[in-house]
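These notes concern the structure reproduced below.
Yeah, one chain of the complex is gone here, protein chain that is, but the others are all in their spots.
Chains: A, B and C, in written order; residue numbering restarts at 1 for each.
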């Protein structure tokens, strides 16, 4: 292989089974990893531990014993700052640092070399890097939809990371930032829940026509929309946001990327994610000289098709296809 | 037996071993009960459960399994209302009722027929009786030093119990109410901790000379007393309070007594508790026609003599001696 | 991730048929138990519960009749907001003990309103995304 890209799978991809099937557990997920030939995985602490932010020794040991049994390895710990967990105040900076430390402690026990950081305020980046260094664990702050790489706050984050001079803090871009159009399954789901198709089309067409989430909800109500249309607005302005991919912005992130969240929603029988420009993203990653991991992060569970194993398999195949084509091109142009 | 008095032992008596010896547990206490030939015991929830006020199923089941093994039975559950557990407010009436319910739930799981109630406000007596009836468990509110039976608040409590018309609420007098003089061990302990003997004597002699805890502390400071003398004042005005026994008051409690806390501090080789008038107390109990249990409650652990098994044995023997003498008298006067 | 109002499709797991049962004390029916799971992809701190209401056959249960039971502990509804140290995980069923003298054998219409703050989805000071974990089901209770 000319490129130095390795693959991992986030257990987050198995959300539907995890939530719907009481008996579905780490065993089942690790068997899938074995079938996929994947060793590295990410685990989201608040999703899969019963005690959070401080999983018990029993929980940690249970997980590690299964890792050994199935020969898989916790690569990254999906952490986060639950800044709103107190009912009487937002977390103070000191409380946030404490939470980061808890995530570091858990990642340390798991043997993870990386943490997916989320909710770490930009002004704490340098302080957080100090703690990460103690633990010898790198914290990758996630750049996630509806943020886009060119957003001033993302650029300010890069500036702080740069100024820290620390190799223990960096970024993990989530490819959900580059969704270019709503997946048809998303719209079908709203329709299934009773949304009006004309109103849905209006929302999609006017997503970037100067509306805020509030003003379009106002408008949609006038058109006769209700709770289902409100859900659609909230998601399409939120984690299912879409827009022409901000590839220039992505390039500006690349020097600071520690790994990538290969977020995707659906890959059809042709092996293509039709809403996220994987080909362009992977090309930029390879061109940047990145050595490391792309973590497959399936989020199509929001369509409730219960198809994670097949989708994750297709995703890995798609990535390998794209990378080998890039390889061929590179060789042929040499 | 002409009297209908049975005996039980409160596990509270084993406090010193429980606190000082990490490995000392229910097994050890139940073996003592076996040696003493005692089946009925009381357990204080906040002392012996790791989870309180809601012990886990595992804790309950562990205890019940040992009860079966050693053929002993939880007679009464030592409950209490931790009205000050919140840092921002004293418990509201509704919160107190919830805590009473938790104690009832635990007692129910343990199979206790009685609860030692503590901290239940007098105005909630009738309400509490309703809940006790649901659980078919009788709640005995403790009358404890430094309260004395004749105190207006105790008499008001009796009034409320009477008005409730419920057989599910009553009293458990603690014989610590009838300590007539400080035990020499108490004073020796203060001296061992560095207290000035003259000041100690002053405190004891003036305990009932119109001083409050605050005013005598003022005076003692003027005499050169410090933290150890403060501890002495606090205890001698508190749980180690003493005064001529309020036997008339005790008589007024008797119709409402569900069981008794046979509190004691030290029984010498002659088999006598020299500070509490057991002979008179038992005589009044027998004369009242009481049928039920006196729960041996050793508190001499505050002298750190590590002598609970021997002391408890002496206490039971002392009670049996007194009762059989009363019997002889009764028979000889018939 | 910032999405102001979320409702996932794991509705069916919220009201737990298996743990829907009456509570008896000494042969008297005193209440019923309602097992509740989160309709979300991750666990949440109990303090994130912003609204909890139960309707049985159209009638709202008064709050003071409800105990919220989780991690072996029991709480009143008004205490929930303070429980930042109690985690309600995805695999962990919370139990509502509802002391309304229970329900007669048969089918009942149970409507739970359960709204939670999403603690990592901060939009502004004290303003967070919300997830709707409400559910509505006809369930059978056996005596």
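In the analysis below, a residue touches a chain if its C-beta (ideal position, glycine included) is under 8 Å from a C-beta of that chain, and two chains touch if they have at least 3 such contacts.
Since the model is a prediction, treat every value here as computed from it, not as a measurement.
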Chains in view touching the one left out: A, B, C
Candidate in contact with the missing chain, chosen from A:36, A:66, A:98 or A:124: A:98
Chain not shown: contacting residue from B:111, B:224, B:238 or B:271: B:238
Candidate in contact with the missing chain, chosen from A:21, A:34, A:61 or A:136: A:136
Residues from subunit B at the interface with the omitted partner, ascending: 12, 15-16, 18-20, 22, 44, 46-52, 80-87, 90, 118-119, 144-146, 189, 213, 230-231, 234-235, 237-240, 301-302, 304
Hidden partner interface residues of subunit A, rising order: 51, 54, 56-57, 94-95, 98, 102, 108, 134-136
Residue numbers in subunit C that touch the chain omitted from display: 73, 75, 82-86
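As a convention for this text, only the chains that are shown with their structure count from here on.
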Chain centroid nearest the full-protein CA centroid: C
Averaged-CA centre spacing for the pair subunit C and subunit A, given as whole angstrom: 29
Distance between the centres, which are taken as Cα means, of subunit B and subunit A, whole angstrom: 60
